[in-house]
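A single protein chain has been omitted; all remaining protein chains appear in their positions.
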Amino acid sequence: MDIFLQTTINGLMIGGVYALVAVGLTLIFGVMGIVNFAQGEFVMLGMYASWMLATYLKVGPYPGLLPVGLIMLAVGYIVFRTLIARVVGKPDEVAILLTLGLSIFLQNVILVIYGADYLTVQTTIKDAALNFAGLSLPLARVVAFVVALIFVGLLSYMLAKTDLGRAMRACAENRNIATLLGINPKFIFTLAFAIGIVMAGLAGVLLTPMFYVYPGIGTLFNLTAFVVVVLGGMGSVPGALLGGLIIGILESLTGTYVALDLAPIGTWLVFLLVLFLRPSGLFGRRVN
Amino acid sequence: MRGKQWKLFSVILVLVFAASMFAGCGGGDKKAEPQKVTEVKIAFMNPLSGSNVDAGQQDLNAAELAVEDINNAGGIKALGGAKIKLVVVDTTSDPKQAASVAERTFSSEKVAGMVGTGISGLTLPILPVAEKAKVPLITNSINDQITAQGYKYTFQVTPKGSQFGGTQVEFLKFLNEKFKLGITKVAVVYENSGYGVSTAAGVKDIAAKAGLDMVLYEAYPHGFTDASPLVTKIKASGAQALFPVAYTTDAKLIINTMKSMNVNPVIIGGGAGFLWPAFAKEMGDAVNGFVSVASWNWDSKSITANKDLVAVTERYEKKFGTFMTEHAGPTYVAVRLIAEAIEKAGSADPTKVRDALASFNSNTGMAAMMQPGTTKFDEKGWNSPVHPVMIQWQDGKPRTVFPAEDSTRAFEFKK
Partner (left out) sequence: MKKDVKKYLLTAVAAVLLLAFPLLVDNLYIQHSFFMIFLFATIGLGWNLIGGYGAQLSLGHAAFFAVGAYTAVLFVIYQSLTPLIGGLVGVVIAVAVAGLIGYPCFRLRGPYFTLATIAAGEIVRTLLLHFQDFTGGANGIPLPYKGDNFLFLQFSSKAPYYYLALAMFVVVFFLVRYLEHAKMGRYLAAIREDQDAAESLGVQTHKVKMFALLISAAITAACGVLYAFSVSFIDPDSVAGLNLSIEIAVVVIVGGIGTLWGPVIGSVVVIFLTEMTNLYLGDIRSGASLVLYGLLLILVISIRPQGLSSFFRRN
C-alpha cells in the first residue's frame, strides 16, 4: 500500500507539470484550431531563459517566473505574428508541419548558440523533501505541482469570468459570430497563442530545479502534452488538468508495476484507446 | 510525366553531379604520393553535438593535447619530423549520421588512422565504414561487440563492458570483507542504451556467480523525466547495494531523488555520468565518497610511477581546468599509439599503420598509461591486458582505490 501511495503521489506531482504544459497546448487549439508541435520547445526556451537569468542576473527560478513570463509573452507574440497567423484557418496538417519545422528549428538554433552542454540552475531546495507517513515528497516537485495548479486555476478563472476569457471562448465556438459581436479575432488569437506559450515557459521555469537544461529537453514533454490534451479533450482547460494528472499517475504506475522502460507504452496505449473510443476526450467537444 | 517537373529534376540531377565531381576533386588527390611528407593526418571522430557532447568534448581535449605533445617533441621522426594534424569530425549523437560522417571523412581526407568514438552506439556503425576504407581505428568505447565482428582495422584500447561487472562485484566483496557490511541483496538500474545494456549485463553475470541476490534489475529510458518510480522500486526491493549505470543527466536525477526519498543503499556507480566533472560540479562537496567503476583513471599506479605520464595528466589539468577524465585518458593514449605505429611503420600508409598496431606490445612510454601498464592488441584487436578500476571521489577528484595493483589511495568508508 505504501508503494502504491508513493507511486501515485509521484505521478500526481509530475502530472501537475504535464498539465501546465498541456494547458497551453489546449488553449491554442481550442481558440484557433492550431496544433502546436513546438510546445515542448517553448518549455525548453523557458528553461534557458530561467538559466540566463540565474547565471547573469543571479535571479533564482521562482523569482524568475515573472520576467520569464513576460519574455515568453513577447516570444509568443512574435512567433504568432510571423508564422502562425498565416496558417490559422488552414487544414490542421499544415499547422502540424509548420510547428514541426519550428520545433526542429528552435531546438537546433539553441544548440548552435548554447552548445549541447547540460546546464544547471542551482536552487537551495533541490535536495529537500517532505518526509512523512512513510512517504517522501521532493520539495521542488511539490512546489512545481502547487504553482502549476495555481496558474491553471488562474487561466480557468480568466476564461470563465473575464471579458477577455469570454471573447476567447466565443472565438473558439464560432469565429464569424464573434466578429459580428465586435470581437477582433486577430487580437484574440494573438493573445491566446501568447498565453499558451507563456504557460509552457512557466512550466519550464518550474522544471529547472529538477532537470538539466539542454536543447533536446523539450521533446520529452512534447509528446506527453499531446497525449494529455487528447485525453482531456482538445480545447478544454479542465480536461488538460485532469488529463495531466491522470497521465502522470498512469505513467508512474506502469513504471513501477510493469517495467520502467515500458512506462511510455502504458501512456501510448491509453492514448490510442481514447482516440478510438472517445476521440473527443473527457471534456472535449464531440468530434465527428 | 509533367514536362516542367521533369525539366526541373534533370536540372537538379545535373547540378548534383557537377557538385559531386567538384567535391570529389576538391577533397584531395588520394592516389598520388607526395614527395616529402610534412604532415600526417589523423582523423578524430566523436560526438560534438547532441546528447553525448559531454564525452565528445573530453575526447577532443585529450586528442588535441596528444597532438600538441607529439609535435612539440619533434613530430614523426621516421618521416623527417612530419607534424601530426588532427582532422576533427563531429559524428553527432545519431548513429546514422555517424556512419555518414565517417564515409565523408574517409572519402575526402587522406588519414593514417582514426581515433574514436567514445560512445559504443556511435562506434559500431563506423566500424564497417573504416574497414571498407581500410583505415585503422582505435576506439575507447567499451562495448564487447566492437572486437567481435572480425574487422581487421578495428582496435579497442579500453576494457570491455562485460569486465565492468566483474570489477564492481569484486569491489563489493572487498567492501563486505573489510568493513563487514554483509551485503547480499543488490540491484542494478541501467539506462536503455548500448553502454547501459552492456555494462548491466556484465554485473548480472558476475553477481550471480558471486552468489549475490539480484533483487532488482531494471532498465530506464534515457533522459526520463521522473526518477521517483525507479527509486520507489529500489526502496521496495530492499537492495543494500545499487549498481546504477547512467550518463550525467540521469545520474544526477537518480541520486537526488534517492537522497530526497531517503533511499540509501551503498552506491557503486557504473561509470560514465558518475565519473565526469559535471557530476562533481553538480553535487558539490557531497560528491566525495561516491564510488564508481571506470575504464581508466588519471592516478592509477602505472601512471603515478612514471613522471612523464604524470606530467601529461598535469598538462591536461592545467590546460582544460579539470582532472584528466575517463574519456580523455584512453583517447590521449590512442592518438599517441597511432603516432607510434606510424613511427614504427615508417609510413603514413594506413594499411602499414594497421599492421604496426596489430603487432604492438609494450609496457613503456605511452603504453604504460593504460592500467595495469602494458598495451598489447590481441588478434581481434582488443587490448587484452587492460582491466577496469574502481575510483572513489576524494577531495573533489576521482582517486583509484581498487584493485590493489592499481590503487594509489585507500578507500574511505563513509557512514
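Just so it is clear, A and B label the chains in written order, and each chain counts residues from 1 on its own.
Keep in mind that, in the parts below, contacts are C-beta pairs under 8 Å (C-beta built on N, C-alpha and C of every residue); 3 or more make two chains touch, one makes a residue touch a chain.
Quick caveat, the model's predicted, so the values are computed rather than measured.
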For the chain not shown, touching visible partners are A, B
Sole touch to the unshown chain from A:V112, A:L130 or A:I177: residue A:V112
Given B:N192, B:N288, B:T304 or B:Q394, the correct residue touching the omitted chain is B:N192
Of A:P63, A:G165 or A:P279, the residue touching the omitted chain is A:P279
Considering the complete complex, of B:Q149, B:N262 or B:S359, the missing chain is touched by B:Q149
Full-complex touch with the removed chain, picking from B:Q58, B:S120, B:S302 or B:T400, is B:S120
Note that subunit B touches the absent chain at residues 1-3, 5-6, 8-10, 12-13, 16-17, 19-21, 23-24, 27, 48-50, 88-90, 92, 94-96, 99-101, 103-108, 120-121, 124-125, 127-128, 131-133, 143, 145, 149-151, 191-194, 196-198, 219, 221-222
Hidden partner sits against subunit A at residues 35, 83, 86-87, 90-94, 96-98, 100-109, 111-112, 115-116, 215, 223, 226, 230, 259, 261-262, 264-265, 268-269, 271-272, 275-276, 279, 287-288
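In the analysis below, only the chains that are shown with their structure count from here on.
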Distance between the CA centroids of subunit A and subunit B (whole Å) is 37
The answer for subunit B against subunit A in the complex is residues 49-51, 53-54, 189, 192, 218-221, 223-226, 228-230, 232-233, 235-236, 248-249, 252-253, 256-257, 259-262, 278, 281-282
Contacts from subunit A onto subunit B in the complex sit at residues 3, 6-7, 10-11, 14, 111, 115-118, 120, 126-129, 131, 136, 138-139, 141, 210-212, 214, 216-217, 220-221, 251-252, 255-256, 259-261, 263-264
